[in-house]
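Before I ask anything, let me first share the structure, which is written out below as structure tokens.
With one protein chain held back, the other chains of the complex are shown just where they sit.
Let's turn to chain A:
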Amino acid sequence: MAQRAGLGSGRLEAVAILLLLGLFQSGMGADGAEALCGMASQARVTGGGSAAPGQWPWQVSITYDGTHVCGGSLVSEEWVLSAAHCFPREHRKEDYEVKLGADKLDSYSTEAQVRTVAQIISHTSYRQEGSQGDIALLRLSSPITFSRYIRPICLPAANASFPNGLQCTVTGWGHVAPSVSLQAPRPLQQLEVPLISRETCNCLYNINAKPDEPHFIQEDMVCAGHVKGGKDACQGDSGGPLSCPVGGLWYLAGIVSWGDACGAPNRPGVYTLTSSYASWINHHVAKLQPRVVPQIHESQPDSNLCSNHLAFNSAAAQGLLGPILLLPLSLTLGFLGAWHEH
């Protein structure tokens, strides 16, 4: 998790209490098995930094040959969702382990449990870094007993839509800056990141893009992060959760997948959009039932995040067509800007 500055948390503590109320309500309203997902026992701490033990009970650490390589999210007693690129073909399934209920990777805790991996199902459309299908299901060698520190997150249904700008949290034990690893005792890091639409994210990635290094946000991806950079997931966070709160429950809106460097301006983190794989998940594990996400408020356009560059970049990309396209684009922008003010 790369970040340059933390956020103050004073004003946001009030939000935490409201959210807790929501939790209890939905816990009572739904039937027992379903309600188990997406609930954390800790009050929510916002901003970035070390998480409290048990705060993200679905976060798991995946090790290869004893070394942490990726994160993952617990979605049931025996299934973990992670990223396909964490499991290259040449790696043996036997060399992976999943650590659940961990807080500090370097200290021993009685709450933590370790499982080997019985099965890895990587999505067949995953080809290489940045391609579609960066999602994988892991079956634990034996089911886990839930505790205060080990709980599943809710899987969003196929039609789920999380509004742009929703403050979600990415967690992991990844690098704290490019090429800088998290220092011992390696406490779990958390960071609040607002959701950014796919269209706006593509627009951002086109700013100062290098033609020989194309980056494209595919249909099964979503972005989250800060346009000005500085705070982002990084190497070692892959596979881990992008947890979004809706109606008092936490949903696995995204899976950490890729990004250009970490925390660079106009380069938000890119996540696998979990809801687009709801039927794939259900097809492989019938008992994993994605949950309908209540639509609390409409998603607003977020193209203003990239507006300063939209006209300029399209012109550059279109070459000779630039001058012709420039005018209608500026008109559209003017319209959007005016609309936002009201």
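Observations
FYI, a contact is a pair of C-beta atoms (placed from the backbone, for glycine too) under 8 Å apart; a residue touches a chain by one contact, two chains touch by 3 or more; residues count from 1.
Rule of thumb we're sticking to: contacts and distances are computed from a predicted model.
Only one of "Glia-derived nexin", "Proteasome subunit alpha type", "ORM1-like protein" or "Os06g0137500 protein" fits the UniProt record of the hidden chain, and that name is "Glia-derived nexin". Within the whole complex, the absent chain has one touching residue among A:E94, A:E129, A:E219 or A:E298, and that is A:E129.
Among A:G101, A:G225 or A:G259, only A:G259 touches the chain that is left out of the view.
When the full complex is taken into account, the listed residue touching the unshown chain is A:C234, out of A:M39, A:V117 or A:C234. Taking the complete complex into account, residues 67-70, 83, 85-86, 128-130, 134, 174-175, 178-181, 210, 212-215, 233-239, 256-262, 269 of chain A touch the chain not shown.
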